[in-house]
Each structure stands twice: as C-alpha cells, then as structure tokens.
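The block underneath contains the structure these notes are about, expressed in structure tokens.
The complex is shown incomplete by one protein chain, all other protein chains being positioned as in the whole.
Showing subunit A:
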Amino acid sequence: MVSPVAETDENAPGLTGPTVPCTGPLGDPFLRTRIVLPTRPATYLRRQRLVDHLDQALRTPLTLLNGAAGAGKTLLAADWAAGLRQPVAWLTVEVGDRRPGVFWAYVIQSLRACGAPASDAVEAPADATGVDQRLLAALAAELNDRDRPVVLVLDEYDRVTAPEVAEQLEFVLHHAGRGLRLVLVTRTEPLLPLHRYRAADELTEIRAAELAFTPEEAAALLELHGLSLPVPAARALVDRTRGWAAGLRLSALAALESADPELYLKEFEADRSTVADFLLAEVLKGQPEETQDLLLRVSVLERFCPGLANALTLRTDAGPILAGLHRGNAFVEYLGHSWYQLHPLFGEILRAHLRERLPGLEPELHRRAARWLRRSGFLPETLAHGAAAGDWDFAAGALVDDLAIGQLFTGLRSGDLTDLFSRMGPEARSPATDLVRAARDLSRYNLDRGLTRLRHAEEHLADDASEAAPEPAAVQLSCALLEALAARLTGCPSQAERAAEAADELRQEVPAHLLDKHPELTALLLTHLGSARLWAGRFEDARAALTTAAGAPGGASTVLPREDSMEHLALLDYLNGWPGRAERKALAAVSEAERVGLPQPSGSGIGQLVLAAVAVDRHELSRAQALIDEAARPSSGTRDPVTAAGRALATARLLLVRGKARAAVQAADPAVSAVVASPWAAGHEALVTSAAHLAEGRPDEAAEVLQGVSGDQPACAVEAAAIQVAAGRTGAAIDLLDSIRTGGRTGPAVTVRAALVRAQAAEGSGDTATARRLVAQALLDARRERLRRPFLDAGAWIRPLLAMPPLHELAAGWLTPGLPRHGEQPRPESLPPPLVAVELSGRERDVLERLARMMSTEEVAADLYVSVNTVKTHLKSVYRKLAVNRRGDAVRRARDLRLL
C-alpha cells in the first residue's frame, strides 16, 4: 500500500504544487484540492459493472451519478475518470459556489487546468451574482471547436441550488455539442430537463439501486478490510445496510475492533438502530480518547491540517493521529499536501456528538480556528470561522488587516462578504467593525450614517488595544479609501486629496505583498479621487488619477473601478468637446465589463449617459433616449454627484432638442448637494436654462444666465457669443469668442459651434466669403465626428450657405440633402449609419441578412455552403461587433444601424 501520508509535512499549512495554478480567480489557496481527482483509498473496490456502465458517459452529453451520501459516487467517478485518455476537468462544488459568477469562475478554472479552453477569449466572470450570456456562449463555442471532448465532472453538484446555474449549464452543454461530456455527481436530482435527455437517449444514469453493493461485492470489500465473510452472511449485512457503501465500510471497521468480528456483524444485523448513527458511534467508541477528542473538534472545520487540528485540541499529536486514521481508512479523507477532510456524512454525525459531549465548546473552536487561519493567511476561512464564533471584532479586524476592505465593493467575493457581515450585531464595537459598517453604508449611498461611523472609527483607532486589533497602517489605509469614497459622494475634492495623500504615505508602511494581493484598494481609491477632481472641474488632474486606475492590474477584482474610471474618462472627453473619443472610451468600458460577464449596465452608468449625450450631439434622438432609459436604474449612483450631473446633462439636452424647454430646465438641475460647486455642471445647467429662455423669446434673460457662470467654460462662452450675434452685437460676440482659453484641449463639439458663430457674424456684416470659409472648416471638423446638432441649432442663415458649392458637397451624405428645419428630425435616408465599433465583414453581413430572414444556423450554413461551426464563428463576431448577445437583438441593432 502506497500511503500519501509519506508526503505530509506538519509545518506547512499552505498548499503548493507546480502542476496546476494553486490560486483561482478568488485567490483561493484550496483551489487545488477541488480540481484534482480525489485519491482512492487502498481499500477501494473497483466494481467493473459500474465502470463499464460509466463508459457510456463518453457517448452521451450528460451523465448522472445519483445516490445518497456515502454511496460511493465520488470514488467511482474518480476511479473511472483516472483511467480515461480524454482530458478530464474535475470540480468539487462547495456551498460558496451557489452564486452563478463564482460557480462559473471555478468551472472555467477547472477546465483551464486540463487545457480547455485554451484561448483567453473566455475570462473568468467578475461578478458573483450573474454571468453574461456572452461569456457562456464563448465558452460553449470554444468547447464545440474541440476535436476531442472534455469530460467535466462536477462532484457534490447538489450544493448548487440556484435554478439559473442549472439553466446556464444546460445552455453550455447544448451549445458545446460533442466538445463536452458532463458528469454530475449528486445526492439530489439536478434541475436539468432530464426527461428530454432521456427521451433523446442522451443521458447515462447510475442511481442508488445500481450503486448498492451486491452480497458478492460486499464480501470482496470486507476482504479488503481483512474480514473474510461467507456470501450468505454478507447477504444479511447487505440487507441490513441496503448495500450502502459507507455502512459496509463502517461495519467492517466496527467489526474489526471487536473480539469476534463475525459475531459482531451478526449482532449488528439483528440490531434495529439507524445504520450510520449506530456504526459511527461504535467506531468512534473504539478509538483512543485523544483521537475521539480530535475528531469531535475538527468536525467544525471544512478541511484541516495537523497544525490547525492542534490549534483546536491544544495538543501536538494531530499529525500521527490523522495519518493513522487515514491509514486505517476511518473518518478522514486525504486531500494532499497534509490537508484532510472528514467524510461529509461523518462530519454531520460527529458534530451531533460534539454538541453532546462538549456542549458550548463550538464557538470557542471556531474562534481558535479563526486565529490559526488568520496567522496562516487564509482570509475567507478566517472570516467564516470568526463569524461562526460571533467574534466580529476579530473578523472585521482580519479583513482590515489584510487590506481587503475594498472587496466589500468589488470582485467576486463582495456579495458573500456583505452577507457575512450583515449578521454582525451592534455589540461589536471595535474601530474595524465600524469601518465595515461605514463601507456598507457608503456602498448603499447612505452618506450620513456612513460618515458618522467612519468618524467614530477614526476617533477610536487609538483605543483599540485588543488582540484582534489590526495594524494601525492598515486601518488608516482602509479609512483613506472610505474617506475618498465619501469625498466623491459629497463632491469634496480637498477631502479626496487629503485621503489620497495619506494613502500614498501609508502604502510605504504596509506589507507590499498585501498591496499586490489587493489591487482593488488602490484602484478604487484613485477612481474616487479622479471622480472628485472631475466634479470640481480639474480635468487634467482627474485624467491622471483615472488613467492610472483604468490601467490597474488584477482582473476580476478591479474590473468595477477600471470600468468606472474609463467611463469617467469618457465623460471628461465629452466635456472637452471630443464626442468621438468619449464614445470610444465608453464603449471600451462596456466591452471590458462584458468580457468578464458583468451584467449591463454595471457600475455607475456614466458610460451610457455619455453615449446618450454624444447621440444628442449627433441628432440620433431615439438612440439617446434608449441609452438614458438604460442608465436610469434608480438605486444606482443617485447620490453620486458626477453621475447625477451627467444624467441631468444628457436628459436636459435631449428634452431641449425635442422642444420641451420647461422640462429641460427642470431636468438640468442635478439636485445633488455637494461641498464644492462643479463649474461644468453649473455651466451646462446655465446653457440649458439660457436656451430655454431663448426658445421662449427672452434673449436678455438668456444672456444674463450665461454671464453668471465661469468664463472657463468654453461652451458657455460660445453660446453667449451666439446670443450677442443674434442681437446684432457682433463686436461683443467676437470679444467673447476671442476670450476663450482653449489650452489646446477643446475639441470639435466646441470649436465647430464657435466657428459657426463667427460665420454668422461675418455673414451678418456682409462678408459671405469669410462666412463660407468658416462654415467649410466647421463642416470638415464636424463630419469626422458626425456632429449634426451645431448646424441644426445654427438658425436659418446657414441654409442658403449649405446649398452652395463647395459647402454642399461637404455637407452631403451626413448632414444634407435637404437640411431639415430647426428641431425637425432629419430624414432617415440622409443619415449615415451610426458608428459600429468595427465594420462587419462581407461574410458576417451575409450571415446577418439570413438571420433577419429567420433562418436557423443550420439553414444559414447550408445556404452559404459553409459548416455550422463557421456560421457560429461569424455569429459570435457579429454579436461582438454589434454589442448584443441574441439573434433578435443583432437583427434589430443591425436595422437601427442600417446595416440591413
């Protein structure tokens, strides 16, 4: 017998191994134990009839291995899979995987560990609560392209209870075709449409009755344990245990401990107690006192190594005891690298014994486990046990000490962490617990409560002398993050600057590896800083912080701040008058979020609002409306001043163009209270108010409104100049235009309008040649950006000019023919298609046209003389380019874009 015990090392709690990545998307140090095939114990009995049946799994998409705990499902699957030549991906599902995002992150990780999917097209999801269909489609397509199928075994699948996970699994299984063979090992019936698979002969099923041991098999199993039993006696035992593997194994162990094993088994057969309960108590009773004590205590743990077990028993003998138990094949299973777990069935029963024999000890055991796990660097487990012990000061302290407070806001764990700490009662009073509460309040935009708690935590930092107290620098850095967030939400850049400066100094004082482990901390802080600077109109400083945040490393954990920063950068470009750049950045933010499967819109929704504002400038009004509606998720970001101002801007401008001046004025007020005023937000509000005055025939009031706002707002100065020209005060208008300090950063959205004002002035003074030259320049600049609004807003004077050559040619195709009257929708055929991020190829267009004719994938393939896979590939890139994930949407979007 080769015992894996030989490789145990009591002093190494961590797991390392060169063959597969040890830490997953969640930085999970136990990942390895979940994606490798479980080892079979020496007493494992291979039953050829089951292996043969399981071989059918290679011919059907779905295989179900269904039976009670301890029926021998896992070992059967592992033994079978170990003999396969096909690549096998194994995943032992855990309770924490019930969130779809986490589940798929692990599935992808286990597939990757066996070399499929090979490409980077499939990123691990970044949001625990949902997975974008596109990610699943990409995964399925990747699997579908394989020559040899991957066998994916999901052990303990019964822990997946979310119906949407079953639906997603069904989707991937269906679309992966022959590329995937799914084996579900489960105690309960999965929520898949099994009847359909059964009817189509696409299901291999091995259920409890088949898993049950026959008398002959039972005799062979007992033989392996060193018990020789005649078949009739074995039959009686099988009757008593109903062929239940765990029962047989336990009865062998119990019998071996008695003086006369055969007699013992006879007595057991006559006994009427419940099998597992009785046998486990018997086997436990036969163990030495220390072993019993250890087994009871470790029953509160998911997994344990000798060091951790020692921490619970307060002894030092766990190493040899665990090795002995494993060798004797009793209670514990070996996970490799000196980690063990209890057989799940025994774990439950042992916990019942623990409560009886050592009542009230459970919280203390959790507390000891939490302390050991924290010392050894296992944060999620530390938090789970700290919470189970009700020791919130410790759990919150560990979170802060690890610099992990940012995980409450972003990443796959945020939901779990929030749930975990939502059970925290008011009795926990340490500064760290106040920080966690403040983070929760701030993330829900509950500013007043969040700030009160943050201040309270800061005041009591020095008082915290408990052993759970985190490092002062870590606490202060966590405070700085929350300060920056609070500063962003209150529109207070100076507070954000102070927080960022403090953070810069504190970063030198905390361990570098913790900073590397938590890139989200810095990314979030810089995003908040950039947002506060942007609010205050300090565009270049904002750009610096946001660009750094947008380039932060860290995959899933930083995707939210990266997307948020990118969207802020898009807004910045828009405000500077560069709609094209703004659009590209907003789309980049969206596509990055899609790649990791974030449901749209995620984050603050600024990206949608920027796209909407750009659409208004281009006079694509229904698109603008759709984008505003999409971004108008109430709860999200209502208290965030930048988002509120962005929403006010886009909505008011759209209403204005639609001729609803009063409603526009109302919508233009962002209705946020901020510590400092935002020059651009005020400027845009003034612009809308002024335009409303003009529309209702009050040019003087219109001019007055604009005088009130800062001269640093080029857009306002241009509008003020336009009013002066309309009033015949050309000189004043030119002075205003000359006074604009562009600094080289003002883009076409402003310069085109300025050129048109100058042109109008020239035209008014009879200088048609200059007017024509200026309009030509404006047309050239606007054409690239498809800026139609400035010309539509310009008034009647421009129409004769546009009808003349060469201006006529410059305007043709995107602005004219037939320049519509002011405020009127231009005729659709005069519009060029709005931007498609990348042009469709000819073949993609062919596929799309056939989709529009309601043809199926197979029909399209036949019609184009290509394979179904090729069609799918084209479809995938069409979806990507059109930023949709369904056929119907693709066709609709293509019609909107006039690609069809």
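Annotations for the structure displayed:
Basically, contacts are C-beta pairs under 8 Å (C-beta built on N, C-alpha and C of every residue); 3 or more make two chains touch, one makes a residue touch a chain; residues count from 1.
Heads up, the rule we're going with is that contacts and distances are computed from a predicted model.
A chain of this complex does not appear here, and its UniProt-recorded name among "Phosphonate ABC transporter phosphate-binding periplasmic component", "Heme exporter protein B", "HesA/MoeB/ThiF family protein" or "BON domain-containing protein" is "BON domain-containing protein". The chain omitted from view is touched by exactly one of A:Arg235, A:Arg355 or A:Arg745, namely A:Arg355. Note that of A:Ala281, A:Ala544 or A:Ala732, the residue touching the chain absent from this view is A:Ala281. Although one chain is hidden here, its contacts on subunit A can still be listed: residues 68-70, 187-188, 242, 244, 246-247, 272-278, 281, 344-345, 348-349, 351-353, 355-356.
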